[in-house]
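Attaching a single structure in structure tokens format; questions to follow.
Up next, subunit A:
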Amino acid sequence: MPLDLIGKLAVILIVFGGPMALMPMLVFLERKVCAFIQDRIGPNRVGLLGPDGLDEAILGKSLLGRRLLGGFLQPMADGIKLLFKEDIIPENAKPVPYVFAPVFAMVPPLLALAVIPFAAPVRLFGAEIPIHVSDPGIGVLFVLAVLALSPFGTVMGGWGSGSKYPLLGSLRAVAQVVSYGVCMGLALLAILMSAGTLRISEIVAAQSGGIGDWLVWSQPVAFLLFLACAFAENNRLPFDMPEGEPDLVGGYHTEYSSMKFSMFFLGEYVAMIAASAVMVTLFLGGWSFPGIKSDGSLLMSALSFAVFWAKVLVLLFLYIWVRWTLPRFRFDQIMRLGWAVMIPIGLINLAVTAVFVTAR
Partner candidate 1 sequence: MGSGKYSMPSDGETRDSRWIAVSPVALLVESAKALAHTFRRLVRRGSFTVQYPEESLSPKKGYRGEHFLKRDSKGRVKCVACFMCAAACPAKCITIEAGKAPPEWTDREKYPVRFEIDLLRCIYCGMCEEACPVDAIALSGTFPIVAESRKEKVYDRDKLLVLGDNFGDKISVVP
Partner candidate 2 sequence: MSGQAAESKGSDGQEGSARHGGAGQGPVLCADGRPGVRIRVNGKDYVVHKHRNLLDALDEIGVTIPRFCYHPGLSPAGNCRMCYVTLADPKTGRPIMAQNLATMREEPKLFTACTTPLSDGLIVETDNEAVRRGRELVMEFLLINHPLDCPVCDKAGECVLQNYAFQHGRDRSRFVEKKVEKPSKVLGPNLLLWTDRCIKCTRCIRFLEEIAGTPELAMINRGDHSEIDAAPGHPVSGPMTCNVVDICPVGALLDPDFLYAARVWMLQRTSSVCPGCSKGCNIGIHHLPQQFLDSGKGAIKRIVPRTNQRVNGYWMCDIGRRVHKHVSDEGRLKGAIVDGKPASVEEACEAAGRRLAEAARDRPGSVVGIASAWMTVEEMWLFERLICEAIGGKAIGILAAPKVPDIDMPGFRISGDRNPNRAGARLVLGDAAAEVDSDVVIAAARDGAAVSAFVSCGIPGFAPPADLAKTLSNMGLLVVLDTVESELSRRAHIVLPGSAFFEKDGVYINERGIVQRIARAVPPPAGAREDVEILQLIMKAAVGAESSAAAGDLGASGAGIAGGGRRGVGCHEGDKQGGAVGGGGGAEGGDANAHGAEAQKDSRGEKMILSAREIFARLAAERAELAGMTYDSIGESGSPIVQSSKGGA
């Protein structure tokens, strides 16, 4: 039993620590990808001991090396800078929602990760340790519920700031969450119907036969819908209305500074990771990959872990790529797209799925 407990603790550590460790890399990736897309170099000053410092010694003087990894400590510098900034609570702010909003932005996406299996179960010292924190029978519902919670941080922050732009930003967030939450549910329903279960480990297992078994092939429309909805729920471009700089200054986080701001900032990336992990799990076969067998060996488990994160990274790259490609929609366009296009498509997809499932 204690062994179980230790194993569980280790899994929890990995599940929650992994995304945290991933975040700086993600920030760096975002800045570099953005720079390259725009024919720039991006951060290249904050490396080990400066531009001519250790990183150059390690990476060599090759242009490619410097372009790709020079300045890789930039997120660290950004973080330190943010920490040392003055922490301001505006006079008009409502302190409780204002202070707790960043927490709300960060915690729900982390919770969503709790039901995601990250790797094939491993057998150690005679006990089989599943590499997920929990595997409830209603896993998919849990994911849906928890992901729908994360915009509450945005709403609380906007309302608690006591300022007009954040309030407008949070109003948009509410409208967006309500609109796209419905669509996301419809996409998930289609998955559930074809998988026939709510338990996530079973959904993964159902896809582990090979790449052809991935639900993305049988449910492409649902995948696209879910992807778009995930973008919208995460306030990523082209759906970042709640923080639209041209019209709302900074949107819901206008009044935030220092650590609270950085929590919003990080919360966005955690949400991206969580959404990507969910999509990998539901549509892209989770940790499964041809050649990887769930035989409980440490090697296979580690490989499946790597495969899982590789898939997640691909989706994260997609997030970044889309952000620096597509312009922001207008608010009425977003609403129209959600209600007039995506929800009807989701319903039709559901109906078609139902027909096929019944016929099977």
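How were these candidates chosen? In short, all candidates are chains of the complex that A comes from, given by their letters.
What we mean here is this: a residue touches a chain if its C-beta (ideal position, glycine included) is under 8 Å from a C-beta of that chain, and two chains touch if they have at least 3 such contacts; residues count from 1.
Bear in mind that the values here come from a model prediction, so they are computed numbers and not experimental data.
Colleague: In this complex, work out which of 1 or 2 touches subunit A.
Modeller: Selected candidate, touching subunit A: 1.
Colleague: Using the touch definition from the top, list the residues of subunit A that touch candidate 1 in their complex.
Modeller: By the definition above, subunit A touches candidate 1 via 33, 35-41, 44, 51, 63-64, 67, 224, 321-322, 324-326, 329-330, 332-333, 336-337, 340-342, 344-345, 348.
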